[in-house]
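== chain A ==
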Amino acid sequence: MIDFIVTKYNYLFYIVLFLIGFYAIIVKKNLVKKVIGMNIMQTSIILFYVSIGCKKDGTLPILLDSDLHSHAIDAGKYLNPLPHVLMLTAIVVMVATLGVALAVLILMYKQYGTLEEDELLKRIK
Partner candidate 1 sequence: MQTIESIIPFVAVLIAMAGPILIILFKRWPNIRELMTFMVASVTFGLVVSMAPSVYNGTEITYNLIDILPEVGISFKVDSFGILFALVSSSLWIVTTVYSIGYMRALKEHSQTRFFSFFAVAISSALGVAFSANLLTLYMFYEILSLSTFSLVTHHQDKEAHFGGRKYLTFLMGSSIAFFLPAVILTYYYTGTLDFNRFGILTHSIPDYMLVVMFALFLAGIGKAAIMPMHSWLPSAMVAPTPVSSLLHAVAVVKVGVFSLLRVLLYIFGTDLLEFMRFDGFLVYFVSITIIAGSLFALKQDNLKARLAYSTVAQLSYIVLAGGLLSVSGITGGIVHIAMHAFGKITLFFCAGAILVNTGFKNISQLKGIGKKMPVTMIAFFFGSLSIIGVPPLGGFWSKWNLAMGTIEYSEIPILVVLLTSSLLNAAYFMPIVYNAFFAKDESIVYTEVKEAPLLTIIPPVFTALVSIALFFYPDIFLNLARSAARSVLGV
Partner candidate 2 sequence: MEVTLLIEAMDSSFKIMEKAKSDSVGLLETAVRLTSRTRSIEEKKINEILKGAKSRKGKVQNIAVSFLLLFVFWLLLSGKFDLFHMTLGFICSLLISFLTYDLLFANVRVGDIRLTIFRFLRYIPWLMYQIITSNFYVAKLVLKPGMYIDPHIVKFRTKLESDISWVALANSITLTPGTITMNIHDGEFFIHALDRKVADDLKSGEMEDRIAHIFMEADHIYIQDVLDVAAIFSELRKNL
Partner candidate 3 sequence: MKFKILSLFFIVITGIILIYGVAGMPDLADPDSPASRHVSPEYIQNTYKDAHTPNMVTTILADYRGYDTLGETTVIFTAGIACILLLKNLKGRKSHD
């Protein structure tokens, strides 16, 4: 059990964060809170991916000067860069979604004067 936690603590941590975000999305009635939960959830997934990229004794995924012209670069020396790349995309997607969500939120507030889900439902009816 301890071994499980120690060898995979990052993955477990991501799950905890994911669930926190998920909880906020489902349970919270305030729409901004939902957006916050969404943000936390997406960040947790990014954490998961970044954890995939980890490598023992690996260094940053930027070539050292010593390796620039060598033909056989030891791949084990560097972190796996691919998840990082993917997560750049995910972050951008995150902020784009945030932008649209906020735009919708503001419009909704102008129209109905509240951001609480239950009140909103009442006013839409």
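On how the list was made: all candidates are chains of the complex that A comes from, given by their letters.
Keep this in mind: contacts are C-beta pairs under 8 Å (C-beta built on N, C-alpha and C of every residue); 3 or more make two chains touch, one makes a residue touch a chain; residues count from 1.
It should be emphasised that the depicted structure is a prediction, and the values quoted were computed from it without experimental measurement.
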Seminar exercise, completed: chain A in this complex touches just one of 1, 2 or 3, namely candidate 3
Seminar exercise, completed: Counting only contacts in the complex, chain A reaches candidate 3 at residues 4, 7-12, 15-16, 18-19, 22-23, 26-27, 51-58, 61-63, 67-69, 72-73, 75-76, 78, 80-86, 88-89, 92-93, 95-97, 99-100, 103-104, 106-107, 110-113
